[in-house]
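Here the complex is missing a single protein chain, while all its other protein chains stay put.
Chains: A, B, C, D and E, in written order; residue numbering restarts at 1 for each.
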Amino acid sequence: MELIREIWQGSGLYQLTPGQAVMIGVGLLLLYLAIVKKFEPLLLVTIGFGGILSNIPGVEIATGDGLLHLVYMVGIETGAFPLIIFMGVGAMTDFGPLLANPKTLFLGAAAQFGIFATLLGALGLTAAGVFDFSVREAAAIGIIGGADGPTAIYVAGLLAPDLLGAIAVAAYSYMALVPLIQPPIMKLLTTESERRIEMIQLREVSRTERILFPLLLLLLVALLLPSAAPLLGMFCFGNLMKECGVVDRLSDTTQNALINVVTIFLGLAVGSKLSAEQFLQSSTLGILLLGMVAFAIGTASGVLMAKLMNRLSATPINPLIGAAGVSAVPMAARVANRVGLEANPHNYLLMHAMGPNVAGVIGSAVAAGIMIMFTS
Amino acid sequence: MELIREIWQGSGLYQLTPGQAVMIGVGLLLLYLAIVKKFEPLLLVTIGFGGILSNIPGVEIATGDGLLHLVYMVGIETGAFPLIIFMGVGAMTDFGPLLANPKTLFLGAAAQFGIFATLLGALGLTAAGVFDFSVREAAAIGIIGGADGPTAIYVAGLLAPDLLGAIAVAAYSYMALVPLIQPPIMKLLTTESERRIEMIQLREVSRTERILFPLLLLLLVALLLPSAAPLLGMFCFGNLMKECGVVDRLSDTTQNALINVVTIFLGLAVGSKLSAEQFLQSSTLGILLLGMVAFAIGTASGVLMAKLMNRLSATPINPLIGAAGVSAVPMAARVANRVGLEANPHNYLLMHAMGPNVAGVIGSAVAAGIMIMFTS
Amino acid sequence: MELIREIWQGSGLYQLTPGQAVMIGVGLLLLYLAIVKKFEPLLLVTIGFGGILSNIPGVEIATGDGLLHLVYMVGIETGAFPLIIFMGVGAMTDFGPLLANPKTLFLGAAAQFGIFATLLGALGLTAAGVFDFSVREAAAIGIIGGADGPTAIYVAGLLAPDLLGAIAVAAYSYMALVPLIQPPIMKLLTTESERRIEMIQLREVSRTERILFPLLLLLLVALLLPSAAPLLGMFCFGNLMKECGVVDRLSDTTQNALINVVTIFLGLAVGSKLSAEQFLQSSTLGILLLGMVAFAIGTASGVLMAKLMNRLSATPINPLIGAAGVSAVPMAARVANRVGLEANPHNYLLMHAMGPNVAGVIGSAVAAGIMIMFTS
Amino acid sequence: MLAGMGTVFVFLTLLVFATSGMSALVRRFEPVADPESAGVSEEEVAAITAAIALHRTRHRKKHSG
Amino acid sequence: MLAGMGTVFVFLTLLVFATSGMSALVRRFEPVADPESAGVSEEEVAAITAAIALHRTRHRKKHSG
Partner (left out) sequence: MLAGMGTVFVFLTLLVFATSGMSALVRRFEPVADPESAGVSEEEVAAITAAIALHRTRHRKKHSG
């Protein structure tokens, strides 16, 4: 009898709080979105599962000496995991389209407007008493608009670790929702004839240019914005390994075994921040809302910038590729391509949109560096 | 002259204790079993070599700031390595046969009887003054009967770190000895006609069932037995990555680079616990003996349970597949298949035995959770 | 206005010291050598990039809580990375040519003369007031003559961490310069007719011999020179995994994913020691000079030893293969082959030179063990 | 010991029921077979053949250090 | 916010100029096309990839536990 009581009191059912039950549901929802809807599955499967594990009552796995908590401390509190992922993303990134058309960097800049607008909005809503975010938290939330998972996790880990779970979930969810969120905004801000614009074919880019670009970017970051140096430094390092052609075995491992292993543990560790106490807050709702706004503003400002450039430029620029400036590589570029094809069945914008797309990665890392510099 | 003396006194030969010499011999024996006899080579090569390294006198490698000691602290004291290996095993496990015939879970349950009988036996022999094991040590020894390496190492690391070396060696040795230990017991407890029983072919299992099963298992563990959640959680996570079909790159890395790297360091770290002072104890003899008993009882209870189920069930069940319930995947299933073929050359039991085989993994992880709950 | 000033004062250009500018140039030079000249690219790309990162002013990446500093502490201060690389090198090493002609071990011994001569030279120059090296520093510098990257990093990490950056750069640069440094010395010390000597074909080596050799080496190290046991132990472990044939999946991962990941982080961490304060010292000049001398003496003593052995031995020995005794696998063996072909177009020395080449790895690890024993 | 074995059995019995129920539900609402069992295309066969041919002329690279 | 967006634009504008300048220099002093675009057919690439994959899988064994 004693024993049965002991077992019962040790059981999860006995200890489960309503909040934990809700969070297990949230974890299952993320898994559903990842597996059935194919929303950013690499991250949402791992975050979702980690979220479930961290809400199992009466077991130390996401807390204390538990594995997920240790992984969180080793990998995210130090910034190591997002930096390593960024190195891997660098090793997977092709700067060719950007080098063929460097002006697209402006689109990657414009799309970061969402980040700063949201920062201001979050501070404004705090002043208005709607939410209660500190400057650092507002900055971390704004970065969601960068549509770049590792950057968002890196900044949140530095500036607002308590919001990390919600910010990561928002960032990856909205990246997955790019095909739903962006097209209406893109269509609203462009005319049919603008969407039909065909762009001239990109020139070939030499291997030397590809090798020099990450070094150039690194030096510019080093000289002008050192606070962005960890993120962009690792990104450039990965890209240099890929392009230099003499360390292919390192580049291969970075793009495969290394980034995969880190993705698994990053996802689980982020999931370990989805505890009921931390996630079931009104702030989470605010983060989701503001993140969506950041995303929409970024898309809009990218498109508007492309419209402006199209007017000023000698060569035609299809405004749709401006939306790809939010990054969300390569989804946003594909969306630009698809919307372009709807208006003009012979208009393949994919390669043209890859320029702003990777420019958006640089842009949001730069924005992240600015946030870190001003708030820490 | 001074120098030669200094060199001589720094040499291993000068400092070698008889115990260390014996342990180097034990390490060589494990290597012999692994390489020539092909006994669980992945673990016995690494453990054996680690054992030799840790018994080299006058060098800090398994102690102090030495690499193996650091690896032990980082990987085993935290439980990280066995959990990661379990994730990898999950990513390699096919639950199809179990899903096609869920009743085989009872066989995986029955075979855990060896664990609890051995726990009781160890406590009894301690009461009788033969050995001197605490409850926690007895529990860790019992788990050897689960025939599951990472589970045994995880439990021993938590409950009886001093016995970890001996327990790991016993667990992997007996898993390797399955083809020798099990057949006599299986033949003793079954009649020729029982061994000839042919089973009906397993039904196809859909992808949806395969995806839902690890989640179902996780939720059941979360609600009923949270102390088993770390082990079974990581196991289910690995299996979900494999089955969900949207994160194949993560699943591939988990099954290859990640599990291989962790196996290497797990083996070396376990080997670092094979120091003469810790291993050359009468307790080691007790562990080897009790582990063997646990293994034999588990095999017997699996077979007896299968006999019972065969009597009660409408569809025929060959009692031999009960022996596979100890896990030792996939060796025990192959043994069941081979013994079945001896009795009936047309009787391929392999797929039928895979059900209890993977059920045994779940069963011993559940038993481990119970041990941990009651003793810590 | 305030803001612009803040941004300007946060910029790298404002904070950059002349030393840092020079070191960024050194990093770029290393990248140039690696990418364009193909000098040991696996290490010089990573070290060079790490060097640039560590000289970006105003950002914590190579110091404090920065990623590279953490990696340095975790991977190099503990000795873990060089040991793991040595394990990987072991898994890539073929001892066949050495086993077919064990006498070539003498060549691997003779080539270590450079190490000890340089140690003495460094101490002599310190006594003469030219440099200011402690015994431990002199020992770490001497090891450059071993032409073995991980050994040099391991020893420098233990004995002279402040000089680690310079020592690693020197070691890998001279290994890359083998084709330039060695031929003149080889030609100076041999006659045309000696260089023409053809050697008899190597016998086949059985799998059993290959498996037993790493164990034999390990036991000899354990008994005679335990201070070399970490390095040679991991080396033998890697080789045993490769040769034993029962853990191929572990051996594959060791040779690929594992060594690649560790190489990336080892290189970055070594690069993080290329800070201006540490590298722009007169001692660095001394290290580069002495390292070159060590290398040249090692080459010469290897060749002279081979000449001596050729006189004493019944079977002919081409003195050129003695130069391969410095290790720098497989570059030095290729150089021996090439110089041999120049003298005699039918004289393929490659396989014969692989014996002293891998013997040189053992030899410098032994020398490293002796250094560690005497100075710590 | 009885409590331990009992808990193992209770847990796995529940798992048997849950699994059977889950499978029954799945098979009821998703009775279609998976379309995994499509044939091997000619391109794949060609690639395999080429792979074998290349495999024979393949060589490894050494790691220097 | 203005300062933030301003810095982003200034930085990326500089990057545009630096990149354009670098490309111009490279194309001036290295006007030759890369020999990369020489005819490696997709089939060859596929076969090589398969060979590598084959090599890896070939050494794979099951992990028992």
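Rule of thumb we're sticking to: a residue touches a chain if its C-beta (ideal position, glycine included) is under 8 Å from a C-beta of that chain, and two chains touch if they have at least 3 such contacts.
Predicted model only: the values in this text are computed from it and were never measured.
Within the set C:51, C:108 or C:291, the residue that contacts the chain not displayed is C:108.
Within the set C:21, C:125 or C:212, the residue that contacts the chain not displayed is C:212. Across C:140, C:224, C:276 or C:290, the residue that sits in touch with the chain not pictured is C:224. If you put the hidden chain back, the residue from C:117, C:321 or C:336 that touches it is C:117. Taking the complete complex into account, A:92 is the one of A:74, A:92 or A:202 that touches the chain left out. If you put the hidden chain back, the residue from B:7, B:74 or B:135 that touches it is B:7.
Within chain C, the residues in touch with the undisplayed chain are 98-99, 102-103, 105-106, 108-109, 112-113, 115-117, 119-120, 205-209, 212-213, 216-217, 220, 224-225, 359, 362-363, 366-367, 370-371, 374.
Keep in mind that, in the parts below, only the chains that are shown with their structure count from here on.
Chain B and chain C touch with mostly distinct residues; of the residue numbers seen at this interface, under half occur in both copies.
Chain B and chain C have Cα centroids separated by 41 Å. Chain D has its Cα centroid 31 Å from the Cα centroid of chain A. Averaged C-alpha coordinates give centres for chain A and chain E that are 21 Å from one another.
For chain E, the set of residues that touch two or more other chains comprises 7, 60, 63. Of all residues in chain A, those touching 2 or more other chains are 7, 224-225, 249, 256-257, 374, listed in ascending order.
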